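A protein chain is absent from this complex, but the other protein chains hold their places.
Then we have subunit A:
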Amino acid sequence: MEAAMDLMRRMPPAECQQALASLLALLPSQSPELLSRVDQPLQVACDEEHAKQYLLCDYNRDGDSYRSPWSSKYSPPLEDGVQPSAELRKLEQEANEVFSIYRDQYYEGGISSVYLWEPEHGKGFVACFLVTKDGSESADGRRGLLQQGLWDAIHVIEVGEEDEGSVHYCLTSTVMLALTTADQSSGSFSLSGSITRQMEADASMTDGHLCNMGRMIEEMESKMRNGLDQVYFGKTKEVVFTLREPLGVLNASSRSGQSLQQCIINEIGRF
């Protein structure tokens, strides 16, 4: 199993679906663990009744059916599929609506879903917030810059019980993205990646669960987006520039720089 996870960390992120499918085929007895530990791009389904789309993941699945956050019905239909409690369902509906607005403001498109459920053991509840965005020029990409552009964010928050007006939240977030720009003059340029982070916080119940969870997710998404942009993509750029040095740029470490330094030192030495 650890070998499988190590493979997933090394394979090109853009091929993670093929990689997981291969692992599932090789290790069918480990599929439950593989499916829960390996993150995959989110699949979309359509709720005909509400004419809205929703996202599929392990958390709204029961057997082979998935529950829509809009109608709370399973598709394909299930007689006694797992449902959140009435109270939780109300919160779930609000969450889907509000998260949709958040999603529109940051993603200018895309699809989101929120699912809530009570854990098997312990109190409190768990929520997962999902967003997928296809930013390619053929889909939601407004500026037509990307030939391929996919962003998938999966946030799972464990919400503890209220304790003297304060609640403990534990967030685990995974962002997966793949983007490709391609044009005649510069060939094709593809960056893909996936990172997972965790965050814990205590917050008071004054603003309610939704606001508390929402703020955590917003902070986390921004951190991860900037991290991917600056740190992760930046590091790959560094690697490229250590493989091939830009010539004509005289700096102390380049060969032309060093030989020039040596010439100057020799000249000075002559005096």
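Definition applied: a residue touches a chain if its C-beta (ideal position, glycine included) is under 8 Å from a C-beta of that chain, and two chains touch if they have at least 3 such contacts; residues count from 1.
In this text, contacts and distances are computed from a predicted model.
Student: Report the protein name recorded by UniProt for the chain absent from the figure; options are "SRTD2 protein", "F-actin-capping protein subunit alpha", "Dynactin subunit 4" or "TBP-associated factor 6".
Tutor: Matching the unshown chain against "SRTD2 protein", "F-actin-capping protein subunit alpha", "Dynactin subunit 4" or "TBP-associated factor 6" yields "F-actin-capping protein subunit alpha".
Student: Among A:Lys52, A:Lys73 or A:Arg225, choose the residue that contacts the chain missing from this document, as touch is defined above.
Tutor: Only one listed residue reaches the unshown chain, and that is A:Arg225.
Student: Touching the absent chain in the whole complex: find that residue among A:Gly81, A:Gly124 or A:Gly214.
Tutor: Of all options in A:Gly81, A:Gly124 or A:Gly214, contact with the hidden chain holds for A:Gly214.
Student: Out of A:Leu116, A:Leu146 or A:Met220, point to the residue that touches the absent chain in the complete complex.
Tutor: The one listed residue touching the chain not shown is A:Leu146.
Student: Write the list of subunit A residues that the hidden chain touches.
Tutor: Touching the chain left out of view, subunit A contributes residues 3-4, 6-15, 18-19, 22-23, 25-28, 94, 97-98, 101-102, 105-108, 133, 135-136, 140-143, 145-146, 149-151, 177, 179, 181, 185-196, 207-208, 210-211, 214-215, 218, 221-222, 225-226, 228-230, 232-248, 254-256.
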